[in-house]
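Of the protein chains in this complex, all but one are displayed in their positions.
And now, subunit A:
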Amino acid sequence: MAERTFVEEVKKLRLGEGETFQGEGILAVTKALLQSGVAYVGGYQGAPISHLMDVLHDAQHILEELGVHFENNASEAAAAAMLAASVNYPLRGAVAWKSTVGTNVASDALANLASGGVTGGALIIVGEDYGDGSSIMQERTHAFAMKSQIWLLDPRPNLPSIVKAVEKGFELSEASHTPVMLELRIRACHVHGRFQTQANRSPSFTIDDALANPVRDTSRIVLPPASFQHEHEKVNTRWPAAVNFIKEHGLNETFPGDHADIGLILQGGLYNTVIRGLERLGLADTFGNSRIPLHVLNVTYPLVNDELEAFCSDKRAVLMIEEGQPDYLEQALASILRRADIDTRLHGKDVLPKAGEYNGQVMLKGLRGFLAAVAPTLLPQPEALPTPDEQAPTLPPRPPGFCTGCPERPIFTAMKLVERELGPRHVSCDIGCHLFSILPPFNIGNTTMGYGLGASAASAFHGSKGGRAISVMGDGGFWHNGLTNGVANAVYNGDDDVLLIVDNFYSAATGGQDLPSSRAENPIRRTNIPIEQAVKGVGVKWIRVIDHTYDVQRMKATLTEALTTREKGPKVIIAQSECMLNLQRREKPKVRQALKEGKRTVRQRFGVDSDTCTGDHSCIRISGCPSLSIRPNPDPLREHPVAHVDNTCVGCGLCGEAAHAAVLCPSFYRADVISHPNRWDRLLHRWRQGIIQRLQAWREKRLAPLPPSAHLSGETHA
């Protein structure tokens, strides 16, 4: 069950002709797919695409009514391969993933798909995770489009444009027998806006129709001689067809301006930032009416030579605004202008940065640079920039980390304790929440090579005679490809290292989607397939399952055993505990309900005794829990802040276990708070307290009586 439920939002997918949709970009894409008569959809989750997968999952009933098949593909490669259904049949299909990581994984299938070409419209929606807030390597999907000749749409980031891109994308795909990519930047996926809807359409040709009349055409299969033919088809037939379609349907947009001797050429996705930049220079209004002509490339591949030549021919200079590197578009434009013998001056990455996101500030500076070079009279007086004379205050870095009560944290606490005893190891990390181990306070991990590749990335160390390397893999990565690439490969190659599989019941980092090994019953998917059996099935002999990761001592002992045992072959530890975000989301409402009904409930949370805490913060360095914080020391004689557990504590027990395992200090306590105690609770409590209080009174009378001291009576200071 995903982190966010879209049950409410899904209702918007039913909007009919001429109604107004208000909501998130990615939901608008889903609606556009249904309006386009899509026959099948699939993909793999990952920000910013996760919400699309979650929406589709929650929209199962609507999809069923329309006769649309929805698949949670095992990986992006699997999703891309699914588009094979559009090769022989006039089926419209769409898949989605995070790019470029997902496109990397999918590229084998994509290249095959693009080579043979498609009959039905094939649309690939890629969430371009680039720039601020991105969690992956900074690359461009553009390169994949170019190498496989897949057309790339980069629409203006408003809902009507995005919806239109989906609809036209299918048509373009069909007109040119080529798969089409729709690139959405991360903010465009999450943008809240509105558009006028149309009625949903059932696919005119369904997957049932296809299976009832199988079509076979060897000329579409990538095998010689067809594969050689495909290459010629691509450049001689499909490409011109695409260019014609783009021109005919006006997919790219040209906006006039009174300073007609210069112009801007830009990727559609950057349109809003460019307009804001011009607006701040006094060269456009809020509605996008610009005084400098704009040519907006809503299709960034292929480029339409005629359109570009026409735009540039009457201009002294143009600026190509292209985010990311290499500067494919700028190079292409230079070549177009050169061949057409048009001597318009071309600016681009000479005034704009070569790398990095083009945010508002960067864009403004780039536009200024361009104007300064070609039309300085248009520039307003430079704004008085804030004087940078003062020193910027020091701010605390806030790297992402494990959530409060995360079951993965104790695994790394144990690893850190083992490291102290057995020395540091090479740790090969994977993709997933567990990758936060590389950040403070754990600082564990050497490399990460891709989703499900944690174990594979340690392959070179198989041959070592020395200490064992440790690799980490999540359940998401395991089912994505880790079972074969990691585990089976390790068995086959006689690996002697340690593989730690973190099984938190979900694909947690992408938003808590279900997996084959999820424990929850999912109405439309089959779950509860144990990782342990899969690992056994590929021949691992040494397997340890820890079904409660919070037991740091056990975790530590198991890791130590795995690192020191004489047994050969891969050592697989499966550490299982449910993702705390999901657990809390499920359990919290139940507890709230029970409290409301006056039922006896026990809430557990942890605390730190400020009078025994000495302010060393060892506990924080081996845990890093957000609820474990610090506060000023109430003891007037001490200086360093004391540890402190705030009320967001979910009582996972790690801090206590860690205090035990690392022999830290006696300051941690677990408080069991009993609400609506029953009669027996109250009786027992009264009896116990009766005796204990008497003993306490007797004792403290015998000790030297003291005036109450602030720190000993626990009054804390702000």
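Operating definition for what follows: contacts are C-beta pairs under 8 Å (C-beta built on N, C-alpha and C of every residue); 3 or more make two chains touch, one makes a residue touch a chain; residues count from 1.
One rule holds in what follows: contacts and distances are computed from a predicted model.
The unshown chain of the complex is recorded in UniProt as "Indolepyruvate oxidoreductase subunit beta family protein", chosen from "Indolepyruvate oxidoreductase subunit beta family protein", "Aspartyl/glutamyl-tRNA(Asn/Gln) amidotransferase subunit C", "Sugar ABC transporter ATP-binding protein" or "Ribosome-dependent ATPase". Across A:5, A:135 or A:527, the single residue that touches the chain missing here is A:135. Among A:14, A:525 or A:638, only A:638 touches the chain left out of the display.
Across A:297, A:352 or A:662, the single residue that touches the chain missing here is A:662.
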